[in-house]
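Removed: one protein chain of the complex. Kept in place: all other protein chains.
On to chain A.
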Amino acid sequence: MKSPGHIQVDDELLAKYLSGEASPEEAMAVDDWADASGSNRALFDQAMKLWEQTSPGNTWQLPDKLAVLAAIRKTQKPVKIVSVNRGRWSAAAAVLLLLTAAGFYGLLHKTVAPPAPLWVTRQADKAELHDTLPDHSLVSLNNSAAIKYVSGFAGNTRTVYLTGNGSFDVTSDPGKPFIVNAGDIAIKVLGTVFKVQQDSSAITVAVTSGAVNMYRNSSNLTVKAGETGIYDRHLQQFRMAVADSIAQHGKSFNFTNASLKSIAAELEKAYGITVVFKNKRLETCTMSSAFDNKSIEFIFEVISITLNVQYRIEKDTVYISGSGCN
């Protein structure tokens, strides 16, 4: 009864899951295991039936999915842009560029109007598309993402226009910079590893090693290793941010009934941030959760949902507010 997640799924874990005692990892393991074969599913159904029959309360019933989906659609906010974080690191000379750009195709055509002699366009279907660029850089596109570049990278730069989600593994060529146009800014690769995230309010570039130059018209920002640059779409300005907020390695936490105060203290140490409680009462809120190499945004998002508190990240300070959790 092996599960894909290396958690052994046996009667003990099934009973634990059905009794509402399973951790998220265990629940995932049970579900994956049940989906893995028909005999697993049959066993799962039998265990579930036994639990139903011995339940003093309700039995599980799947709600009308379409009605739930309709409710979610109705309340959803205007669509923002999804970013992709795909790790891929080949040679030392290579530059790994993780990038997302979406919804700016029309804008790109207007604002950046290169004398296009011969354009090459590559678009991914439903499956991921892997392609080699003229300079042997590699690109992976998914979700109908598309790139566009001048045939053979003719000219003084290697310029790529990207819509949708994609990751680039760029070969080094100092004489011919690699430039990625994303939204209304461009990112010049100066030999580095970095990641770009975009949403409707900002484009964020977190640099792990080396440096990049973010620029738009005459304004620009050079972002070096360990730093994060942010382009505010509304103010149309560049600024620096918490570098560690996106790039993080080897940060594992396991909080068991821990106070928010002690959780904050650990996160402060690990991420080099400062956590400010606007309401001191929140320090005593407790929660249990495990985080394995998660971004600071992810962690505070989970905390926010769990304890019903609000958070705001400003540079290297995280502000926690709310009326209380108990």
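In the analysis below, a residue touches a chain if its C-beta (ideal position, glycine included) is under 8 Å from a C-beta of that chain, and two chains touch if they have at least 3 such contacts; residues count from 1.
The working rule: contacts and distances are computed from a predicted model.
Chemist: Just go with whichever of "Cation/acetate symporter", "RNA polymerase sigma-70 factor", "ABC transporter permease subunit" or "Chemotaxis protein CheW" UniProt uses as the name of the absent chain.
Modeler: So the chain that does not appear here would be "RNA polymerase sigma-70 factor", according to UniProt.
Chemist: Among A:37, A:59, A:284 or A:321, single out the residue that touches the unshown chain.
Modeler: Candidates A:37, A:59, A:284 or A:321; residue touching the omitted chain: A:59.
Chemist: Check each of A:69, A:154, A:235 or A:276 against the chain that is not shown and name the one that touches it.
Modeler: Of these options, the touching residue for the absent chain is A:69.
Chemist: Taking the full complex into account, what residues of chain A touch the chain not shown?
Modeler: 10-25, 27-28, 31, 43, 45-47, 49-63, 65, 68-69, 71-72, 75-77, 79-86, 102-103, 143-144, 163-164, 197-199, 287-290, 295, 297-298, 301-302, 305-308, 325-326
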